[in-house]
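Heads up, one of the protein chains got dropped from this complex, but the rest are sitting where they should.
Naming follows writing order (A and B), and every chain is counted from residue 1.
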Amino acid sequence: MFRYFLKRLGGAIPTLFIIVTLSFLLIRIAPGGPFDEEKLLPPEILANLKSAYGLDQPLWLQYAHYLRSLLHGDFGPSFRYKDFTVTELIAQGLPVTAEIGIAALILALALGMVIGVFAALRQNRAADYTVMTLAVLGIAVPSFVVLPLLGLLFGVYAHWLPVAGWEPGSIRHLILPVVALTLAPLAYVARLTRGSLLEVLQRPFIRTAFSKGLPLRTVIFRHALRPALVPVAGYLAPAVASIMTGSLVVESIAGLPGIGRYMVQGALNRDYTLVLGMVVLYSVVLIGAGLLVDLLYAWLDPRVGFER
Amino acid sequence: MTVRPAARPTLKTQEVRVDYPIPGGTAAAVRGVSLSVSAQECLGVVGESGSGKTQLFLAVMGLLSSGAQITGSAQFEGEEILGLAPQELNRIRGSKLTMVFQDPMMSLTPHLKIGVQLAEVLVHHRGASWRDAERTALQALDRVRIPDPRRRLQQYPHELSGGMRQRVMIGMSLLCEPSLVIADEPTSALDVTVQAQILDLLRDVRAGTGFSIVLISHDLGVVASLADRVAVMYAGRIVESAPTAELMRDARHPYSALLMQCVSDLRRPRTDRMPFLAGQAPGAAEPERGCAFAPRCPRSTERCTHERPALEDVNATSQVACHYPLR
Partner (left out) sequence: MTGTFWHAARQHLTASAGARVSLGIIVALVVLAVIGPWINPNGLETLDWSSVAQYPGIAHAHWFGTDRLGRDLYVRTLEGARVSMIVGLVASAVSLVLGLIYGAIAGYVGGRTDDLMMRIIEILGGLPLIFFVIFLTVVFGRNEYLLFASIGAVGWLTLARIVRGQALSIRRQEYIEAAIASGAGTARIIYKHVLPNVIGPVIVYATLTVPQIILLESFLSFLGLGIQEPRASLGTLIAEGAGEMEAAPWMLLAPGAFLTLLLVSLNIFGDRLRDAFDAGAGR
């Protein structure tokens, strides 16, 4: 089992490596530099700036430096926010994004599974159709439509929740953003759980379980649920990706100071190191999620990773 | 025939029908079967796939999907169980009335340890604690002659061989001292050598406890080695039923006779031509017209294609449904 995990880890590292390298190259090759937008600077100052950021060195040397600093967790200075390094910006923003992201993920999983099981047990009845139709809506309606709408309903008309802004430690400001982030993954998880549970219930070992006189409750939770969750586990990594992209929009609209907003600002300002750092960070998170999913598969189905 | 005290049959079905709605009508998997199994008796039920033999007993156990329309009556130890609510049925299923399935790899839950799958029966039916239940499970594994049972309890189904898995399933069915065990093709998914072992096991276990068995199979040879009586099914109905020895010696229905010849029996001289059954049994969706076996029967006449023969008593112990039985 351990060897299985190591193998997975081994596969992930080259991927990461490729991403970093590609990103680096793309940026360096790109037309125009980070200073093009600024007013025309006298050549000497430009040269100084370039050397300060290490841009006058040969490409492979820059690459080597970059890799080395990456290993130290240093993404370099931000091109725009001159007083901050990318690492500092990330450190500032990460807690906020992590908070809403993890909350959304847990909510989506927990609620989604419950709803999915509920719909499966009432297959083809009114409750099932309602739930599944709502699920399609949840998947199709984009988060940048949902959040303003929710804001309109709950913030402007009903005055229950704040529409935007943020104070440290405040939960109220996070409610609408988290809801907006949760909807699409929740819908997916519900659909997946329902379909998968219905399929698992057709399998022979479920018939055996019923033949033993076990109540429905036991058959579902002890026998059917774990194999039924395999597709949900498979969706975890895309769910994380979906929440990460959603956070870009949600943080921008709601004015939350998370890394999502930094990413967007960085893109608009053409802040190379910031965006590059973000891409690396998001990739690491995603790859990490993928590894966790592999571990999860092994728990859900003991046959995985079992060497005969 | 001596009259025994408590002659109430363990299982008695009357005109059980199983229908499934399909576009354009219904498909009849079981077309009206009445049989009974006495205490301590082993009834063999033989038929090809599609004959309804499995569907019949799944209906009795309440394991068919909600789309199935079941009519008729089935009484287990005097109590009507067809149409019983699941909570009520669950008292009986798994304890007094148990089932052993065909493919033990697919029929055991892959992510639960053997010990858990055995113990949960006792925990649910006897209210035992998990610890006590596992101890009893250990004894059950002994009973079905699984070596090193303590280790096996902690293993998963995929870590056991096919034969061992089937022993586990049999052990599982015996945990609560059942009155009737329904064994659906218990050996079909196993190697030939293992098949014999399992049949021996069933025989030995029964000798000790005396429960009834229904042994379902497409292989008459398997059934003959264990059963006291045999019922032959074709296209959803019983076409013949007789004590085993009598059937093997003097099969009356042409279909039974053909089945007999297909059984590989080392004691009989090898003929140079193996008889084979041409054609196919009618599917469930086809309506009945006359005797279902007529198209394939070497003895069929005009009458057979119009008039369905009823299942009639031939003597005190046997019945056959044929206009022109062999004897």
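Just so it is clear, contacts are C-beta pairs under 8 Å (C-beta built on N, C-alpha and C of every residue); 3 or more make two chains touch, one makes a residue touch a chain.
Quick caveat, the model's predicted, so the values are computed rather than measured.
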**Q.** Missing chain: touched chains present in the view
**A.** A
Q: Would you indicate which residue among A:L111, A:A127, A:L198 or A:A241 is in contact with the undisplayed chain?
A: A:A241
Q: With the full complex in mind, choose from A:G195, A:G234 or A:G290 the residue touching the hidden chain.
A: A:G290
Q: Determine and list the chain A residues touching the chain excluded from the picture.
A: 15, 18-19, 23, 26-27, 30-32, 136-137, 139-142, 144-145, 147-149, 151-152, 156, 163, 237, 241, 244-245, 248-249, 252-253, 263-264, 266-268, 270-272, 275-276, 278-279, 282-283, 286-287, 290
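Keep this in mind: only the chains that are shown with their structure count from here on.
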Q: Please report how many Å separate the Cα centroid of chain A from that of chain B, as a whole number.
A: 53
(Q) Please output the residues of chain B touching chain A within their complex, sorted ascending. (A) 61-63, 86-87, 89-95, 98-99, 101, 103, 106-112, 120-121, 124-125, 156, 158, 169, 172
Q. Once bound in the complex, which stretches of chain A touch chain B?
A. 203-205, 207-216, 218, 222-223, 226-227, 300-303, 306
